[in-house]
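Inspection log for the structure reproduced underneath, given as C-alpha cells.
Every protein chain except one is present and positioned as in the full complex.
This part shows subunit A:
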C-alpha cells in the first residue's frame, strides 16, 4: 500500500475568462472571397460574423490571454495554480507542448502542464480531468484552457468550410470545494467514424456535413441526458444548455430533445463562429458577462467533434 494525498472531495469552477481576436470577418466579407451568400451561411450554419486571428495571435498567446483573465477573476495568485491543461487540436508546433509555455507566461511556476486533443470536445474533457484531479488531491487549483486557431487549417477557397470555422480561447479555474460544483463527466468516442471529420491532404479541415449532422442530432442528446442523470439534475433545473457551437441548427436540434424548454440555449456561434474546443468556455464566459447566468445557476455542457469524440457534464456557475 502506498500513501496517497488526503483529498478535499469536492471541486468547483471559480471563474471564467475569454479572448477573441480583434479582426471581425462578416458574411459579406466572405461573399467577396468565395461563391457564397449571407443568406446561405445564416440558414445552413447560423453564423453572422466570426473572429479570425491576426498575425500576432497564436494558440499560445490566445490561451495566455483567456487564462490570464480567468486567473485574475479567480482571486488566486499564479503560484496557487499547480496544473495547467490546454485543450487544442490546432496548434502548429506539437513540440514543445503549449501548456508549459502558457504557464510560464502567466507567472505560474512549475505546474503540471499538458496539452489535450479531444477536438471540439477538448474543453469538456479537460474540465472532467481537472475536476477529478482536484477531487483526489493530484492538484489543488487547475487552470483549464481551450484555445484554437482554426483559420490555420482552413482552405479559404472551400466555401463549405471557410464560412464555419473561427479562432478564440476560453478558460476556467477549477478549485477544491466543500461540495460538488462539477458533475461527473460522461465521455465516449466512435473511432469507426474517424473518416467523418479529418484534415484533407493533411492540412485542410474537412467534414461530411450530412453524416456529422445526423450523428449530432440523433445520438448526442442521450449523452447530455446521461450527464444530467449522473449528476442527479432534472432537465427542469437547468438554467442553460451550452453545447459546442458547431452549427446553430445542431445546437437547436439537440436542445429541443432535452426536455428543458426553460433553459437558455447558447447561441454564441452567431457572432463567434465555430471555435472548436474554445467554443464552450467562450460561450459561457460571454453569457456570464452579459448577466445571463447568475452565480449558482446550473448549466449543462456538451462537447463533440472529430474522432468522433464527445463529452458532457453539469457545472455550477461561480
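Methods note: a contact is a pair of C-beta atoms (placed from the backbone, for glycine too) under 8 Å apart; a residue touches a chain by one contact, two chains touch by 3 or more; residues count from 1.
We adopt the following convention: contacts and distances are computed from a predicted model.
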Undepicted complex member, UniProt protein name, chosen from "Sulfurtransferase", "Peptide ABC transporter ATP-binding protein", "Glycine cleavage system H protein" or "Acyl carrier protein": "Acyl carrier protein"
Absent-chain contact - pick from A:136, A:176, A:211 or A:233: A:211
Residues in subunit A touching the chain absent from view: 43-44, 208-211, 213-214, 217-218, 249, 253
